[in-house]
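All protein chains of the complex are present and in place, except for one that has been dropped.
Read from first to last, the chains carry the letters A, B and C; within each, the first residue is number 1.
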Amino acid sequence: MHEDRFTAPVGAFTRNVPIRFSHCDAAGIVYFPHYFDMFNGLIEDWYTEELGFDYAELVMGSRTGFPFVRIECDFRIPSRMGEIIALTLLAERIGRSSLGVAIVCHRDGFERLRARMVTAMMSLETRKPVPIPPPLRAAIEAYQRRTASA
Amino acid sequence: MHEDRFTAPVGAFTRNVPIRFSHCDAAGIVYFPHYFDMFNGLIEDWYTEELGFDYAELVMGSRTGFPFVRIECDFRIPSRMGEIIALTLLAERIGRSSLGVAIVCHRDGFERLRARMVTAMMSLETRKPVPIPPPLRAAIEAYQRRTASA
Amino acid sequence: MHEDRFTAPVGAFTRNVPIRFSHCDAAGIVYFPHYFDMFNGLIEDWYTEELGFDYAELVMGSRTGFPFVRIECDFRIPSRMGEIIALTLLAERIGRSSLGVAIVCHRDGFERLRARMVTAMMSLETRKPVPIPPPLRAAIEAYQRRTASA
Partner (left out) sequence: MHEDRFTAPVGAFTRNVPIRFSHCDAAGIVYFPHYFDMFNGLIEDWYTEELGFDYAELVMGSRTGFPFVRIECDFRIPSRMGEIIALTLLAERIGRSSLGVAIVCHRDGFERLRARMVTAMMSLETRKPVPIPPPLRAAIEAYQRRTASA
């Protein structure tokens, strides 16, 4: 498990998460499914706080879901109770109804784990993929541009 | 399910929790075991931020646990995705190694649910109850005094 | 934490649950919110397998929910990874739209924890309580009679 330096691009959406008792297993480190739960929370906050599209309204109001199509995750450094980790979201690839994001978990300038996740936008009524609406697409593309590392 | 007004005592430890997608069930409301997880998080933060005893250090360093002995909870108003609920902790009764707290979940001045929970302080090595150390006891009693409603 | 002997009434609905890595905290014992999740699973299975009313169909088909109104739980003996615990459901009180059950967690004839839980039957469409339908009520009452300890 080699360690990698990580510095989030300027303007990238980053949130801190405290590692709680409930996240940790009998070894005192985060039980891995909890990371995916944190990632989903980060994506929610990114939609609501960064892109300006209220996530709860998208799901409960517009009846739109964002199921995962593919997930990859590399775990490098475990996290322990009482630590505060940072999660940074990077937009990777926007398709017609799919969106690829990377989420990097880091602390003190070191990358701890990195996930690449593809979601598809779906109607909860028809259970079919729906195209990402142009205003949302524009917001994601703007985010992508302003967080592209030089 | 009648509604009750609730105003937290001045100085009471209160934290806001956003209701996330992951908290909600097929009915779009919080699946109840998640509340207990939120309560445990509130207690952790209360120890660390209000009482000045680092919870992670108590558990991982001093090998002290705080298992629950008894829980009562009345659910009045369900909470939905996208809402932000407030959780307030009130100290009720301090025994030799036990501590009773009430946690009130409220929003917009209405009580949504209220739990009364008794924890026992326990050594993780011997699995036996241990007396609450005097400095921690003093901190809890001071909190109790300064949050006692007039 | 005194220990109590427990013998399930003949015919009472009992399921075994293995304590998994994921249930356990940094102390190697079950993190308490997982018990409530197990209890909900037991209630689901009781509806489906014992009463003959498919729980998933009640929720997703008939759009009926069973939110908890009140929960009480006494924790006596902690459970550790690798143990298999038994959960027994006893019907306590049937109201117009409410149902009180007791769930006893036991192993080797000793009670480990006991919860008393009241649920209300609710329409997921109107969010109002609905009366328990007569066939379901009859099934619950029959269960109550055949598991009443002499």
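Just so we're on the same page, a residue touches a chain if its C-beta (ideal position, glycine included) is under 8 Å from a C-beta of that chain, and two chains touch if they have at least 3 such contacts.
These numbers were taken from a predicted model, which means no experiment stands behind them.
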Can you say which of B:58, B:81, B:105 or B:140 touches the chain missing from this structure?
B:81
May I ask which residue of A:69, A:102 or A:130 touches the chain that does not appear here?
A:69
Residues of chain A in contact with the chain that isn't shown?
1, 26-27, 29, 31-34, 36-37, 40, 59-60, 65, 67-75, 78, 124
Can you list, in ascending order, the chain B residues touching the missing chain?
21-22, 24-28, 31, 33, 81
Chain not shown, touching residues in chain C
19-22, 28, 37, 40-41, 44, 54-57, 59-60, 80-83
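In this text, only the chains that are shown with their structure count from here on.
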On Cα atoms, by how many degrees is chain A rotated relative to chain B, nearest 5?
180
Answer with same or different: of all residue numbers used at the interface between chain A and chain C, are over half used by both copies?
same
Looking at CA centres, what chain is most distant from chain B?
A
Nearest whole angstrom, what separates the Cα centre of chain A from the Cα centre of chain B?
29
Could you give the separation in Å between the centres of chain A and chain C, each centre being the mean of its C-alpha atoms?
36
Sites on chain C at which at least two other chains make contact
26-27, 31, 33
